[in-house]
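Of the protein chains in this complex, all but one are displayed in their positions.
Here is chain A:
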Amino acid sequence: MSASPAIVTHSASAELRFRYATYLGDTSLILAQRLGEWVGHAPALEEDLALANIALDLLGQARYLLSYAGEIEGKGRSEDDLAFLRDPSDFSNLALVEQPNVDFGHTIVRQFLLDAWQLELFEKLQASSEPRFAELAAKALKETRYHYRFSAGWVVRLGDGTEESHNRVQAGLDALWRFTSEMFAPGAADEEAAAAGLGPDPASLRAAWLANVEQVLQTATLKRPADVPFRWFGKRHQHTDHLSHLLAEMQFMQRTYPGAQW
């Protein structure tokens, strides 16, 4: 399907690299913000720490990717400018990660679906024709394996736990499943990035992702929801209303006091 990076001779345009870096960076950034909302509210101190630690790793990925995006854009925008001064319609994160926190079961399902996707993505992104993407992928993959172990472990514990915990994780899964098809659907920066050897073909990640997810759901005694034809396309800048509310909170300081520094 996609060309091996070794035989890619042309380099992807700066504009495409910018869009691809912001797509991946926004996805990590928005999920980090959602996880950060749990600090002080998680069911136990250990899980509070876990969600904050995962958020920190995601924020690290976002910083790296958005700094790089600002660098190749060449307009002098920093990672902070891109994070705090863009409008909702400029963000291209997956719609899955902007979905609001409901309960711990819902949050764990969201994390698990995303972790399983990042596992496949980073594994293949290591072969990117752009060294900056390849080296981030190698680094982030190690952290993602750890996140995945945590989230998959909790999906099993809660799914195969009490009736209450089972019902809550199943409800989270039912609510979030429709946001997963976007990860593998064509039609955005990732498809062009694949053609240019920058990253994997999004559709090529699906088989391994699904096999992995189905195995965990089975162990957790959870039922995989049916696929629906309707799709959100956060990566094409079509967001659910939740993103504007998230950004209103996240961007408040920089919008209200432009240029404020710690």
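Operating definition for what follows: a residue touches a chain if its C-beta (ideal position, glycine included) is under 8 Å from a C-beta of that chain, and two chains touch if they have at least 3 such contacts; residues count from 1.
Operating definition for what follows: contacts and distances are computed from a predicted model.
**Student:** Under which of the names "Chemotaxis protein CheA", "Phenylacetate-CoA oxygenase subunit PaaJ", "Oligopeptide/dipeptide ABC transporter ATP-binding protein" or "Xylose transport system permease protein XylH" is the non-displayed chain listed in UniProt?
**Tutor:** So, among "Chemotaxis protein CheA", "Phenylacetate-CoA oxygenase subunit PaaJ", "Oligopeptide/dipeptide ABC transporter ATP-binding protein" or "Xylose transport system permease protein XylH", the name matching the hidden chain's UniProt entry is "Phenylacetate-CoA oxygenase subunit PaaJ".
**Student:** Going by the contact rule already stated, which one of A:A14, A:L56 or A:M253 would touch the omitted chain in the full complex?
**Tutor:** Residue touching the chain left out of view: A:L56.
**Student:** Per the definition of touch given earlier, which of A:R149, A:R224 or A:H245 contacts the omitted chain?
**Tutor:** A:R149
**Student:** For chain A, which positions touch the chain that isn't shown here?
**Tutor:** Per the touch rule, chain A residues meeting the hidden chain are 46-47, 49-50, 52-61, 63-64, 131, 134-136, 138-140, 142-143, 145-146, 149-150.
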